[in-house]
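Note that one protein chain is taken out, while the other chains of the complex remain in position.
== chain A ==
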Amino acid sequence: MKKLSYLLMFTVMILVLAACGNSEATGSSGDSGSESEGNGPIEITYWYAWGDKIGENNENLVEQFNEMQDEIHVTAEFQGSYDELHSKTQAAFAAGNAPEVTQNEIASIETFAKSGMTQDLTAFVEEDADEIDMDDFNPGLMGNSYVDDKLYGLPYLRSTPIVYINKTMFEEKGIDPASIQTWEDFQSAAENLTDDEHVGISMPVDIWFYEAFVAQAGGEMVNENGEIAFNGEGGVEALNLWKEMVEAGTMRVPGGEPLQAADMARQDFATGRAGMYFSSTADLTLMLQLAEENGYELETIMFPENEQRSVPTGGANLVMTTGLDEEKQQAAWEFIKFMTAPEQTAYASEYTGYLPSRLSAVESDTMQELYEEKPQFKVAVDQLQYGNARPMIEGYPEVVKILIEEIQRLMLDPSLEAGDVLDQAAERSANVIK
């Protein structure tokens, strides 16, 4: 019986916290004004996902913001992966102590907006029209910002997947990375790279890459009516490509828990066992470092095209939570504006490899110098003209889980038919989105 209390206590703690949170909010709304008028700055909290370089970047930018002015003080807090960040935000919101500013992984913008957790930012932008130029945000990144024509998030640390290439290995095998334009080029390059000790590419089963290939094949994950469409022609074609490559032994797909599988693929590439690797542009700084440590040259190229060239975008948008008083809202807005301004986006891009989300930032001296010095950074920006939004329907995380599971089933047993596996996933998903 006591064992059950784990969950139960969690539930009750949330209830108790909710009760405390509410009374605090109602009780102190009167004096919180006078408090901040007095002396101390307005305190707001900002939650972010991912550590390492990305975490440092967040901490550094927040520090810059705190030093630049003394009216607002931001406390940045690390919350793990996107999934963890989301569930913590949701639990904290239910408990009445959500952070004022947080990140939404772009596919979850709609879910958060529709459940009333994130603030409609349209009015803030209109009020500040002369200060913030919405046209300066890269249009390829704006697809996941609006819900029902209202703005809910501004592009912050945004990415696209790119193809990382072990240039040294390519040269040994006499392949020119630039020659990889189509799926056939990609497939034959993988074939040429594969021998007893090497494999063409190591790739975890990741929804992002699948989204990319489906779009390249001219298909879609979810159609405009919000219905599952990945079991259409494009989806089957994309999965068939993977299946063929796995069967031919030119693609290695590590199994296991998703983050662990991603780690294994990265190790394969870092240690020179795999010639190619898909990953977010956000990993570029880290991958350059790993390549140097392991003594090979790193190059990046765009995803190959089939029917068309297309890549999903990814990363996080900055959002403001609802239920804040006006003062906190203004403070949160100031902070969001700062974090997404051209200068900061250039800083973040250089620090991590994330995309500069502002067009003017791409033109800035900082970025131009960087592209000159490290051309690997430019690929993602060039590729952005083919960037697409990610599906945002409610229940998508669960659909993703089901789909990944079914694709893994095929990867473990390539004798299955891609079409059957996808139909099965679509059928199971239909119950989820209803």
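Operating definition for what follows: a contact is a pair of C-beta atoms (placed from the backbone, for glycine too) under 8 Å apart; a residue touches a chain by one contact, two chains touch by 3 or more; residues count from 1.
Here is the rule we go by: contacts and distances are computed from a predicted model.
Trainee: Look at the options "sulfate adenylyltransferase", "Sugar ABC transporter permease", "Sarcosine oxidase subunit alpha" or "NADH-quinone oxidoreductase subunit J" and return the one that UniProt uses as the protein name of the missing chain.
Mentor: "Sugar ABC transporter permease"
Trainee: Using the document's definition of touch, tell me which of A:P139, A:G226 or A:G255 contacts the absent chain.
Mentor: A:G255
Trainee: If the hidden chain were put back, which of A:E43, A:E59 or A:D83 would touch it?
Mentor: A:D83
Trainee: If I consider the whole complex, including the chain that's not displayed, which of A:P41, A:G143 or A:P397 touches that chain?
Mentor: Only one listed residue reaches the unshown chain, and that is A:P397.
Trainee: If the missing chain were put back, which residues of chain A would it touch?
Mentor: Where chain A meets the chain not shown: residues 1-9, 11-12, 15, 83, 86-87, 90-91, 93-94, 115-117, 254-258, 260-261, 264, 267-268, 395, 397-398, 405, 408-409, 412.
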